[in-house]
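Here the complex is missing a single protein chain, while all its other protein chains stay put.
For reference, chains read A and B in written order, and residue numbers begin at 1 within each chain.
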Amino acid sequence: MSTPVVSTDHLSKWYGQVIGLNDVTVTVAPGVTGLLGPNGAGKSTFMKLMTGQLVPSKGSVSVFGEPIWENPGLYFRIGFCPEQDAFYEQMTGLEWVTSLVRLNGVESSEADRLARRALEYVDLTDAGGKKIGAYSKGMRQRIKMAQAIVHDPELIILDEPLAGMDPILRRKTIRLIKEWGREGKSIIVSSHILHEIESMTSTILLINQGRVLAEGNVHQLRDLIDEHPHTVSIKADRPRVLAREFLTHEDVLSLRFEDKAVVVQTARPDVFYSRLTELAASGELGTIHEVTSPDDNLQAVFEYLVKS
Amino acid sequence: MTPASAPRQPSLLFSTARIFDLSLGQMLWSRRSVFLGLLVGGPVVLAVAVRVVFALFTVGVNVNRARVPGDVVFGVMMWLLYVRFIVPVLGVFYGTAFIADEVDDRTITYLFTRPIPRRAVLFGKYLAYLVCSALLVLPSAMLVFFLIVPTGGGSIAQAFPGLLTDLGMLVIGLAAYGAVFAFVGARVRRPLLIGLLFALGWEPTVLIVPGYLKRLSIAYYLQALVVHDVPQDSGPLVILQAFRESPSLVVALMALAVIVVAALWLAGRVVERREYVLEQ
Partner (left out) sequence: MPIHDQSYRRYGGGRVPRGRAWTVIMSAGLRGCFRKRAFVALLLLSWLPFLVRTVQLYAAANFPQMALFAPTPETFRQFLDQQSTFVFFVTVFAGAGLVANDRRANALQIYLSKPMTRAEYVFGKFAVLAILLLMVTWLPAMMLLVVQMVFSGSTAFLGRNLYLVPAITLLSLIEAVMVSAAMLALSSLSRNGRFVGILYAGLIFFTDALSGVLRVVTRDTGLAWVSFSNDLAQLGDAIFRIPLRYAMPWPVALVMVLVLVAASAAVLERRVRGVEVVS
């Protein structure tokens, strides 16, 4: 098993009476990991602990096997894009990224070259000479990402990177994140928007009210939640005939009709699917046009775990 | 992007220098520095007014109220305006804001997630403050000198060496107050009130209280660096001089050096160990 990029051991953080993170023990493997949770779940707290901005109230957090707190040497390998919209507004984008990468010990000419490359990566080459105060929201998000990647870190931590972006920019950014993942970088990206995370990765860390609810591959997670019935939607010529057939089997818990489809809840999806395959092949109950599982996705996993 | 070769952590000096570069431009051209520039312009305006008044009185009008020599007036202005007010206020304002402003503006994250020692952020900003405030204060003091000293029979040539020591005192004062308030700003939740209490309450009070208390002030050591005559018919200033005990120059310089080094070291320690929770 590859060395985890981030590992925590009974990690907790509280602010006075408010618990930000509660007894979290996880390991984050290399690759792209989505940190998913509703607002106030503890995602930003977790990221701040991971990046050494906060001290754990209890437990520990390690990055690349080393404790992060009071260990500035690790920041060579980490790039962090924080959530807050805060900049040195009077500086130009290029100046800002250059001066930040110089803090990595880079000489001035090399810093300029790296900064320009980072700006090119995030499509801000033309705007590099403008003051950040004049940037649009999307440009501000991108310049934040530029400062996070300028020193070519191994681990990139992105806190709500798509906030405030228009749909085109969102798509570009998601593509960029996936590209970084393919290049071998590890990325931890947080969001409360499920389909964004889903489009970037299938490895998630689901967090709510300071606790980790689940971690791993979203499809595997779904399968593991076997107490919760699976929903299968079947579009067919004769949905009522199919329904009558389904109801004769014990594993079908309930069904309802939607527009030319019958939506079934089954306790045993494996048995149900094999029966459905036979029916579709035989055609004796009409043609089956489409079979989908609306809850074999992050939304369903999320809703189930968060609301339970 | 090609991976960088394993880098060495930048030294404290290098990191401090980079933060200095980053901060100096921001400090110099910020709106606040413009305001503070106006503040230090106040004595210059006063000096111009005094110069004009003296010129009017010596021509035709035989009232001649101002018999005080120009260098004495300059000394009074130096003490009352610069040492007792402008220098401590600049120290309070900038010193308490080194880290606090970055936290309030939520830009501290970018600096604390770089491979530099955290105290380099404080030291770099301190140096930038020193340069910025010196650039504001020293020209102001020089202008006041050249405007005021020739009045009332004063001599620029004679008083010029005194100006140089005064300028040195101002820089040392800026360094000392800046360091002390850097520590206050790093350590305490409400540094401004405490800073103002110290600079404008504690210091003036202990200087006139007999005993050892005055050694717990910066002004006590600063006043040993330069001695100015005060007008003998100026009640409060004569009283001040009556209670004045100055350490020797060497002791004063050493004490101020210790204050600067100790305060900066303590401030650096606090910044290294403290977590800063940003406002959401």
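For the reader, a short list of remarks on this structure follows.
The criterion applied here is as follows: a residue touches a chain if its C-beta (ideal position, glycine included) is under 8 Å from a C-beta of that chain, and two chains touch if they have at least 3 such contacts.
Computed from a predicted structure; not experimentally measured.
The hidden chain, counted over the whole complex, makes contact with B.
Among B:Leu12, B:Leu80 or B:Leu253, only B:Leu80 touches the chain left out of the display.
Across B:Leu28, B:Val171 or B:Leu192, the residue that sits in touch with the chain not pictured is B:Leu192.
By the touch criterion stated above, the residues of chain B touching the omitted chain are 31-32, 35, 39, 42, 46, 50, 65-66, 68, 73, 76-77, 80-81, 84-86, 89, 92-93, 96-97, 100-101, 104, 189-190, 192-193, 196-197, 200-201, 230-231, 233-234, 236-237.
Assume only the chains that are shown with their structure count from here on.
The distance from the centre of chain A to the centre of chain B, with each centre set as the mean of the Cα atoms, comes to 50 Å. Those residues of chain B that touch chain A in the shared complex are 1-4, 7-10, 14-15, 18-19, 21-22, 25-26, 29-30, 105-107, 109-118, 272-273, 275-278, 280. By the touch criterion stated above, chain A contacts chain B in their complex at residues 15, 44, 51-55, 70, 72-76, 78, 80, 82, 84, 86-88, 90-91, 99-100, 102-105, 117, 121, 147, 149, 151-152, 154, 183.
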